[in-house]
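Just one protein chain is left out here, and the rest sit where they should.
Moving on to chain A:
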Amino acid sequence: MNVVVAMKQIPDLQQIRIKNRQPVFDDVPLTFGTIDKNALEAGVMLKENNLAEKVIVLAAGSEDLEDTVKEALAAGGDEAFLIVGDDLNGAESSIIAQVLAAGVKKIDDVGLLLLGEGSGDNYSGQVGSRIAEILGWPQVGYAGAIKLEGNKAIVTRVLEDAEEVVEVALPAVITVVSGINEPRIPSVTQILKAGKKPKEVIEEDELDGINKEALITTVSNLAPESDRKRIVVKNVAELVDKLRSENMI
């Protein structure tokens, strides 16, 4: 059985500048979302425990993906399946879900599809659930632990007020929380080897039946206004004075 890990290529959020309340993306490098890396690590750990044959990284986005995916292959992915298209970076959840579901169908013997509980940028959390519905698979979101036993997964779902341990038959879709593991940092040799790992790259148009209708319209997307005093205080005594004068303490 193979494990597929779906990862989203996003701009490095720490490097986005705000100008006139608008985000500026020029020269911002692309990376995978941080929780996606937890999903990858969870897949790689299943493989290392001999519970999965291969870990295949699945992603849809611009052709920069061929470069971005190297970090995932260095961190333990065995192969990559990339679906590239000019308008796929930042495409709506409903479209990406169809594209990724079509990708899953093209990969052999998938027992488990792993994702992060939310992407690093939009954090909408829809894609995993939409894919599960398209494929007709059961799903478990917010996994804090995953065990495989035969053709079943035993998953601990971490909710706000409880943890529930559930059992689902494979194939299934599971999304993970960041607390599930600590993603490994690849070594230099692993990074060098990553470039040689197998990659299958297909064009988005090669997939049939993708409905690209926009379900959402964005009216505006602006950084909130902020005017902070930004007073640098020299020491704790000065800070305490300032807070006292504002009646804060």
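In this section, a residue touches a chain if its C-beta (ideal position, glycine included) is under 8 Å from a C-beta of that chain, and two chains touch if they have at least 3 such contacts; residues count from 1.
The rule is short, and it goes like this: contacts and distances are computed from a predicted model.
Enquirer: Hey, which one's the missing chain according to UniProt: "Carbon-monoxide dehydrogenase large subunit", "Electron transfer flavoprotein alpha subunit apoprotein", "Transport permease protein" or "ABC transporter ATP-binding protein"?
Expert: "Electron transfer flavoprotein alpha subunit apoprotein"
Enquirer: Just to verify: which one of A:Val110, A:Val127 or A:Ile146 makes contact with the chain not shown?
Expert: With A:Val110, A:Val127 or A:Ile146 as choices, the missing chain is touched by A:Val127.
Enquirer: Can you list, in ascending order, the chain A residues touching the missing chain?
Expert: On the chain A side, contact with the omitted chain comes from 13-14, 16, 18, 23, 93-94, 97, 118, 120-130, 132-134, 138-142, 154, 157-169, 175, 177-179, 182, 213-224, 226, 228-233, 235-237, 239-240, 242-243, 246, 248-249.
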